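Note that this complex is displayed minus one protein chain, with the remaining chains in position.
== subunit A ==
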Amino acid sequence: MPKNNNIKKVLVIGSGPIVIGQAAEFDYSGSQACRALKEEGVEVVLINSNPATIMTDKEIADKVYIEPLTLEFAEKVIKKERPDSILPGMGGQTGLNLAVELYDNGVLDKYNVKVIGTPIESIKKGEDRETFRELMKEINQPVVESEIVTDVDSGLKFAERIGYPVVVRPAYTLGGAGGGIAEDKDELIEILNQGLQLSRVGQVLLEKSIKGWKEIEYEVIRDSDGNCITVCNMENIDPVGIHTGDSIVVAPSQTLSDKEYQMLRRASIDIIDAIGVEGGCNIQFALNPESFEYVVIEVNPRVSRSSALASKATGYPIAKVAAKIALGYRLDEIKNEVTQKTYACFEPSLDYVVVKIPKWPFDKFHFAKRFLGTKMMATGEVMAIGNNFESAFLKAIRSLEIGKYSLLHEPSTKRDLRELRERVKMPDDERIFDLAEMLRRNYSIEKVSEITGIDKFYINKIKWIVEQEEKLRRSKVEDLTKEWLYLLKKKGFSDKGLGNLLNVSPKYIYEMRKMWNINPVYKMVDTCAGEFEAVTPYYYSTYDEYDEVEVTENKKVMVIGSGPIRIGQGIEFDYCSVHCVQALKKLGVETIIVNNNPETVSTDFDISDKLYFEPLTEEDVLNIIEKEKPDGVILQFGGQTAIKLAKFLRKMNISILGTKPEQIDEAEDREKFDKILEKINIPRPKGKGVFSIEEGLKEAKKLGYPVLVRPSYVLGGFGMEITYNEKELKQYLEGTFKRDKKNPVLIDRYLVGREIEVDALCDGEDVLIPGIMEHLERAGVHSGDSITIYPSKKISDETKEKVLEYTKKIAKELKVIGMVNIQFIEFENKLYVIEVNPRSSRTVPYISKVTGVPIVELATRLMMGEKLKGLQYGVGLYKEPELISVKVPVFSTEKLPGVEVSLGPEMKSTGEVLGIGKNFHEALYKGLIGSGKKLRKDNGVILATIKDYDKKEFMSIASEFSRLGYKFIATKGTAELLKNINIDVSEVKKIREGVPNILDVIRSGMVDFVINTPTKGNDSKRDGFKIRRAAIESSVDIITSLDTVKALLNIMKLNINKDNLEIFNIKEYR
């Protein structure tokens, strides 16, 4: 069947904010789908609350609505735009759930919107556990013995019948949230309670554990005529029991014979046929390693994280093909873009190995429970390609940016064998290194395989790497022969890793390589293993004889990507990289992108002229530079990942476009930067490094409490705290100096002021500030975790002038060419600078969208030598729009056991949403709704535990809530204060005071939200911490900053009627 010409206008639903389990992959699939639809002349309407996405660019869809992904707002969009069709499968679980909701509530019928792609009935067949199981039984596909339960008692009965361990999987949740493996009755009760709460339909699946079986996935595509292909299969190195999002995954499968491969492939096709998918689908199997026995674990009748990985692993554009299928095309009517000759109706053949490793947030969350299980915890992932397993694996390891260039892991070397053995049984993020350490000590390969469930095939590969590492450690650099070095390079060893093992610098190894002419060559990812001529400019490195890259004589620029999604460096930077490439293309410059994140738009092979899927390390990037000889390299858009390379590239005499490495260093180095501020006479909060408790207390007295304290040697706000009095400070200093006597503690005056942020463009002379943003929370909350307002009515014109003036001074002094991000504090009418980042920042995508200033494009043009004055957006402050936008952060802390919930100087959010309204309150309302906050009003119950410092401020807030009809629950101290001012409050026991206590009350579901202002974060033994965790784990809203509480209160007071709220197409913003 060719294209259905009745489809003229399609609504695509995005996946909303980035959370664990739903990251950038849906920006990739969503924008690819939108493009595919537009290519066919279909008008595309898009709704997504996440502004940091490519998909919400005005070029991607015809109408873009950055609005909350709720039934009400989706209906508003439908009502206004009247699309004839809706494409549900592109926005992850969020998009799928919303489409199902629209269907179930009759909205689609009401407005006569047809579902294209996989029908809703099929989606339900795949998603609803019971229906799915029945269907599987019908078509003779084995599933695990299991039962759906809606209450704890029947769960326990079932578990008794089939025996422990039992796997718990809640229905309709992201990334397996709320699931787990229960080893006994107590654990089952705990996990069940949580799972039932989290499931959208109150259903939880209990099943027999098949822990230790191989986990194999197939990506399948089917058209409406029933033609079916499998794009790729993938083997999880980690067996069943660890969420596939937390597993190391290899594509294609390595340890399956053709009989097993085809058995599961056939099963996949039978399943997708029975469900009736029209588009892409992911099917997960568990395969008994000792027989042909298998079971179907799960089906995702939509594009998924795995399909993004499969797309990048094979070069087959799954989302694009799925979108075309939705329009009515058959697989054999869609061209294969890679060969331009064959059709999408074929199965990719790989002639390389792909390894994916998850990126976990534990470097940020030191106190998190790191145990990996059926709940996904990774925020992102890296992928690497090699033509042997070892090279793909080692490339992926160094792509993680965890400072690992070999398998040698200091903490593992300090553990004794028994400890290592226990640790690999209970996997965490260090498992692969622990495992390597066991092999290093000649622990039995058989036994490691037995206790980890990892196939001996892989263990042997890792063993080989470890043996080489040990041989290197025992060798002198003179022992390294040309043949040996060549072998090691073939197997993926890095210069830095080799240098570390041989006690020489990476440069030494680099020079040896040059001497012996050992250089990488680049091979193409072409979907067909070389069988047909391909035109995709998508490359990976190997150490072979034949190179496939055709280097041109064109003017070209290389853009360094931002690597895996992590806390603090998310999808925003991929947005920037992609826009930079697009700007360069417009200028007629050849573009080369280097990145290692399979979830992103930047690693789509038709974004840049050439894509190198490689680690972002010094060596790997330099290799490509030496190959391509670009006219310049752009680092400003790849976050810290790219900026980190500045020094090295400068040393290697590589031309860096924009701000020079010397100045980047000046902005990054605290001491140098302080000197600069002093020189240009810009104030910053006073502060000093101290070396003893006494010195610290003296300094604090001088500055005045509260003071901001942090160890000088750590980055990213870790260990940063605000202390309010001498006692707290003393405690902090004692603890910190006990751990480290050598390094100073930095004490800054903590200014309880308004935080202001700008992203500015500078050409060396002039400055353009597209917008000045205000943070809703007072200083002390990480800028990435703050609610951000633009434009802000609270910033005076005078202050704005001052912001501009300071920005100009700083930009000029740092000789900024391109972008700079500056954060200020306004305190008692004085403006202080607190941070300068000589690069693009996470606010750039959203500010670009709401101001209409193409910030990245302008920055790119400045780097290419143009001047602001010639660029039609003027200089100075750009005019403010009528509409107000509020950016609200979104957290995934419920998915990370043991992680502190309260806001502080360390960033915790994983994503963001934008609310856009005619005034601040409308915008904030939308932002809060979009971020998932429940704004309930009638007879609400608030549980409050407030620290002493905040109590006074809280009393007036409480009275207002009381006037709105809210009742309070509080422990003794707060309760008495509330009683004193005649507020209806019931007292609850503290945790130590017996049961039912405050935690039971939270878990009981009788509390609407919790207000908790923390005294001290990151201490899991403290009550506050437990309260916050209990709230987040029972899906009860929790607010830890009084500023946020006040904002919420104001919204409630206004009694906004959402029926009257307007929605805005992005083109109407100005």
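Quick note on the criterion: a residue touches a chain if its C-beta (ideal position, glycine included) is under 8 Å from a C-beta of that chain, and two chains touch if they have at least 3 such contacts; residues count from 1.
Simple rule for what comes next: contacts and distances are computed from a predicted model.
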Which listed name, "Branched-chain amino acid ABC transporter permease", "Carbamoyl phosphate synthase small chain", "Response regulator transcription factor" or "Multidrug efflux system ATP-binding protein", is the one UniProt assigns to the chain that has been left out?
"Carbamoyl phosphate synthase small chain"
From the list A:E134, A:D544 or A:E694, which touches the chain that is not on show?
A:D544
Contact with the hidden chain (one of A:L417, A:A529, A:V752 or A:L1054):
A:A529
For the chain that's not shown, point to the residue among A:Q262, A:T481 or A:S692 touching it.
A:Q262
Of A:N105, A:N442 or A:N460, which one is in contact with the hidden chain?
A:N460
Given A:D225, A:E470 or A:D631, the one touching the chain that is not displayed:
A:D225
Could you list which residues of subunit A touch the chain missing from the display?
225-230, 252-259, 261-262, 265-266, 269, 289-291, 330-332, 342-343, 345-353, 387-389, 455-457, 460-461, 523, 528-533, 544-546
